[in-house]
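Note that this complex is displayed minus one protein chain, with the remaining chains in position.
Chain nomenclature is as follows: A, B, C and D, assigned in order of appearance, with residue numbering initiated at 1 for each chain independently.
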Amino acid sequence: MFYREAGDFKTSYRDDGQTFPIRLDRWGYYAVLAVAFLVVPFVIDSYWANAVLVPFLIYAIAAIGLNILTGYAGQVSLGTGGFMAVGAYAVYKLMTAFPGVPIVIHIVLAGAITAIVGVLFGLPSLRIKGFYLAVATLAAQFFLVWLFNKVPWFYNYSASGQITAPERTILGWAVTGPATTASAKYLICLTFAVVLAWIARNLTRGMVGRKWMAIRDMDIAAEIIGVNPLTAKLSAFAVSSFFVGIAGALLFSVYLGAAEASEAFGINKSFLVLFMIIIGGLGSIFGSFAGAAFLVLLPVLLKNLLVVQLGWPTDLAAHIELMIVGALIIFFLIVEPHGLARLWALTKEKLRLWPFPH
Amino acid sequence: MFDAMPDRETLLEVNNIEVIYNHVILVLKGVSLSVPKGGITALLGGNGAGKTTTLKAISNLLHSERGEVTKGAISYRGEPIQNMDPATLVRKGVIQVMEGRHCFEHLTIEENLLTGAYTRKDGAAAIRQDLEMVYNYFPRLKERRRSQAGYTSGGEQQMCAMGRALMSRPETILLDEPSMGLAPQLVEQIFEIVKAVNEGEGVTFLLAEQNTNIALRYAHYGYILESGRVVMDGPAEALRENPDVKEFYLGMSDQGRKSFRDVRSYRRRKRWLA
Amino acid sequence: MEFLYASEVLVNGLMAGVMYSLVALGFVLIYKASGVFNYAQGVMALFAAMTLVGIMEGRVPFAHMINAAFGVHVENFGWTVPGLLAILLTALVMVGLAIAIEKLVLKHLVGQEPIILFMATIGLAWFLEGLGDVMWGADVKVLDVGLPQGISETVETVTNNWLGYGFFIDRLDIWAAVIAAVLVAALVGFSQYTKQGRAMRAVADDHQAALSVGISLQFIWIMVWSIAGFVALVAGIMWGTKSGVQFSLSLIALKALPVLMLGGFTSIPGAIVGGLIIGMGEKLFEYFVGPMVGGATENWFAYVLALIFLVFRPQGLFGERIIERV
Amino acid sequence: MQDGYTTPDGRQIGPVLLDLKNITLRFGGVEAIKNISFDIREGEIRAIIGPNGAGKSSMLNVISGFYVPQEGEIWFKGHRRGPMKPYEVARLGLARTFQNIALFDGMSVLDNIMTGRMNMMKASLFSQALWWGKAEREETANREQVEKIIDFLEIQNIRKTPVGRLPYGLKKRVELARALAAEPRILLLDEPMAGMNVEEKEDMCRFILDVNDEFGTTIALIEHDMGVVMDLSDRVVVMDYGRKIGDGTPDEVRNNPEVISAYLGVAHE
Partner (left out) sequence: DLVVPNLSYRTGPYGANGTQYADGFNDYFTLLNERDGGIGGEKVQTPECETAYNTEKGVECYESTKGSGALVYNPLSTGITYQLIPKVSADKIPLYTPGYGRTSAKNGKVFEWVFNAPANYWDGASVAVKYLLDQNGGDLNGKKIALVYHNSAYGKEPIRTLQELSKKHGFTLTELPIDPPGQEQKSQWLQIRRDKPDYVIMWGWGVMNQTAIQEAANIRFPMENFIGIWWSGSEVDVKPVGEAANGYKALTFHGVGMDYPIYDDMKKFVIEPGKASQGGPHVGSVLYSRGMYAAVVIAEAIKKAQELSGTSAITAAQLRDGFEALDITPARLAELGLPDFGPEIKMTCDNHGGSGMSRVQQWDAAAGKWNLITDFTEPDQEILTPLITEDSEAFAKEAGITPRC
């Protein structure tokens, strides 16, 4: 019995409500954090930062955001790309309009602006449900992208409509712009990811989270026992969009450095983030990370395997990569429809019983 | 009035099966039972005892719930049926009426009934005739034949589910909690129909019931299931007289039926479950 | 005159709508039968069209892979197959695909939540996209099964005589309208009045219950996916003729979604009516309002239009009422 | 009767709490409830019985605001209740269980019951996000209340189990717990004992009686088990095809010929 829950007693309800009620989990978590903050920044190079870790962290934030809306509150959204665009353009406008204000504040504000937009587009959810809602959120996706493309004010009237992030620093360290080091990029994303994950965890274990889940599991019953669907759904849209907006802001300012609405925040982005939460596990914050890691890493791994190791032509490799990713998605769904998070939980459940099968 | 019919041929045989859900939750821990042809066999037991699971194991509906039979054998007319898909089983004459009705919400009552005849190949006329038969048994359904099943009341849905099963001209019906949520008159009526169908059409029944009282009145033989094990079985007559069954399943004590108002002053505890 | 221009736009909008409907129909079928929102429908259309071209031109499937692996040079078998026969063969391939999908994917996902199935179809879309490219190459293919294209002179002359202004209508669009009408009539008849159609709707409502009455999910799904594959082939032919067979063909799914939403996911006639409304609405909006706001409004306007309808009828125009009871 | 009455076993029943006047409810062409009036008194156990499809559940849905009747008035504590959303009704102190269990399958038993207390928890989103101050205090305080209910209903051992996995009987119990957690003035129970065996029914009866007794909660219940209805309830309304065909004490109802023919079948014991 490697993994023990027995003997880990709680003496107060407060302890019992902790994020990691089991001591073993808690220590594991602290260890991961310590490595992430204290070791990785010193060993990271720009490939790992730019191709793997920074996108992973940013997508994890977006995935948590979408998971709050879809996984916790049950409102399927395909508008994530559009909301990320709101975050990106908001941070761009703020950065260029108020160069003196710290970038972190801009990023948080960008999240807040996205939250407002999210609430607006969340209004139809009061009437429209299920896949109808999912498709309806595409209206947000297409409209927002169109808007950022069409109104020159958003891109400061630049000739091509591209936005480019100027250099901004935190405590003298560049975190946006060309001079940013790999570890600075990584650290700012990591900090946001950790803080936001913690906030998401708090929200989902408390009363708002319960209201969201109640709406998700059975909206009519929830309303009858006292959940106001208006505030529950809209708060989910607001919080979710806040997260997604921050992810969009980071994606543009820290990761890409330049962006164009229809290219960087197209419908594919919406699908990508949705994949992440489904592969990772709906209604699970750990799952959001797992899903993001899976979908960021998998193509990189496959590419390295097929092109670099096996030396296949890139086009063939790219087509086969599509096939493999598609097949793997299906495979994972068959093995465990509830995602990597559930797979992990089942493994723990088995470990607890180990070596006995039942 | 009924005897246990031990001399009848055994139609369905469940031999020491184990069922596991989700690879970890062990629900049935070795259940064996046999269902004689033309009889009504009752499967009794408390909540979560495993009645539904047993029925689903027989009709092979476990897969879609991520459950599987890991041990033991099930045979119908001596032929193993574990790996048969439900459709084949229906064609062989075994049909299940699921717990919680499961009508097709968006189909009308009549369409629901017609789907019951899906596996039949004996022509539209025969099917129409059976439709009339079902409407005879359940006149209420005839009134509501054009309504979408999703909008009918619980009792109507239960009738619809029963009727749908009858439409397949089955040999054996696995009936899961037919009385749940039905008005007393209807419960009585449904069991009368079970009896009528059993006697009139010779259909064999295996029914899972919570309402021990009525089940034992209509069944010939009974199995009592607790926590995934058969704890007692015997002819219905005998079970009804058994003091334990009387106390725990029929709610009677030596002084006859107790008032539910008095429950606060006593508490039953099952002996065999300690 | 302005009125005539506007009516021309309107008529062309209706025609464009029919083209969207052809894609939407496939979605509806599968949704009706399995409650699955088949995201792969667009890619299926692409795959079908690619296969059709491949067969017609006698291309060697997987040629690129074979060449890369064995260092040989195979491209063509050197024969060509006439259009009708090729369509038949492609339909068979689509049936094969349906069987494979059922055996390898759907069967293992019985009883899962809709969103999981939806995801699976996205995985399928990726897979098929890759497979299509590997099998037939990623180049732009010209598809010509003999459908006419270009302005219909008859319509132009007739309207010119009547109204003094010759309307533009694409002959391909006229064909699309006729084909769509036939398809819809056939599909409605099938799902409403046949035993298999009823079974298909039963499966959509409740997988378990359908199993319990002896409906073979396998069979129903293979049947429905085959029909949907055929509908995809039709859509692929129309769109492929219009703008070549290439990756972008799969993206027409995105144009079909607002149509679906407006018509109702479960209604076959809804797919047509939805298509007409969307096509007409987006074209008129682009024509009248587009120039004022900078144009390219069609994509989002289609969705917004559908959204407006949905607010009043959350299940779409013809969708089944969502049963809400406790 | 304006000020209540005393039951045979000596409980004091108070004034009218909820008064339904001439309720009519139609679905399209179907009249599910036809001009029905009855009242529920403070502290009373009121049963609603009737054949399937009589409109009992619909009546409960009208009371909890989910269905809006086309005609009729609802008076609560002497005030006429205007059109209200279901969640506003819940805030007045009505809690209920459902005929087809409506638990939140993806959540644990504990979380399900905690949702019952949502109207007592008012911490802001911000405070909840940081899990600090009011949010944390409230959570702990309410958790204690919920634990009392868990003890009361004897479901300690399944606290952390996701409800989806529970057997039917326990689900019903959890649903009751969720309703109780709201500390309602009126508790509406839709077939709380369907699908239970005798022992479980006895447990359920015990809970209902205890709630009624200890917290003075008014209870309205729909039930098909006549034994339970006759033993437990103070007054019974009988419905048939949307009409009211009887209203009175269990004894009165039991001997009402119309009720017998429409519902009971044979005179019950």
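Please note the rule applied: contacts are C-beta pairs under 8 Å (C-beta built on N, C-alpha and C of every residue); 3 or more make two chains touch, one makes a residue touch a chain.
Remember, predicted model here, so these are calculated numbers, not experimental data.
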Touched by the hidden chain, which of the shown chains?
A, C
Looking at A:Asp25, A:Asp315 or A:Glu336, which makes contact with the chain not pictured?
A:Asp315
Listed residues C:Val60, C:Val95 or C:Ala138, member touching the removed chain:
C:Ala138
Checked against the full complex, the residue among C:Trp239, C:Phe265 or C:Phe318 that touches the missing chain is C:Trp239
Across the whole complex, list the residues on chain A that are touched by the chain not included here.
46-47, 50-51, 55, 96, 146, 149, 156, 158-162, 164-167, 177-179, 255-260, 262-264, 268, 299-300, 303, 307, 313-315, 317-319, 322
What is the set of chain C residues that contact the non-displayed chain in the whole complex?
5, 8-9, 12-13, 15-16, 64, 67, 71, 73, 133, 138-140, 142, 149-151, 168, 170, 239, 242-244, 246-249, 251-252, 255, 282-283, 286-287, 290, 294-296, 298-299
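One rule holds in what follows: only the chains that are shown with their structure count from here on.
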If you average the Cα atoms per chain, which one ends up farthest from chain C?
D
Round to the nearest whole Å and give the separation of the Cα centres of chain A and chain C.
32
Centre to centre, by mean C-alpha position, how many angstrom separate chain A and chain D?
41
Of all the residues in chain D, which ones touch at least 2 other chains?
57, 66, 98-100, 102
Residue list for chain A, restricted to those that touch at least two other chains
220-221, 224
Touching chain B in the complex: which residues of chain A?
346, 349-350, 353, 358
Interface with chain A, chain D side, in the complex: residues 64-66, 85-87, 89-91, 95-96, 98, 102-107, 111, 114-116, 118-119, 121, 123, 125, 128-131, 135-136, 138-140, 143-144, 147, 178-179, 182
For the complex, give me every residue of chain B touching chain D.
25, 45-48, 100, 140, 151-156, 158, 177, 180-188, 210, 212, 248-251, 257, 259-261, 263-264, 268, 270
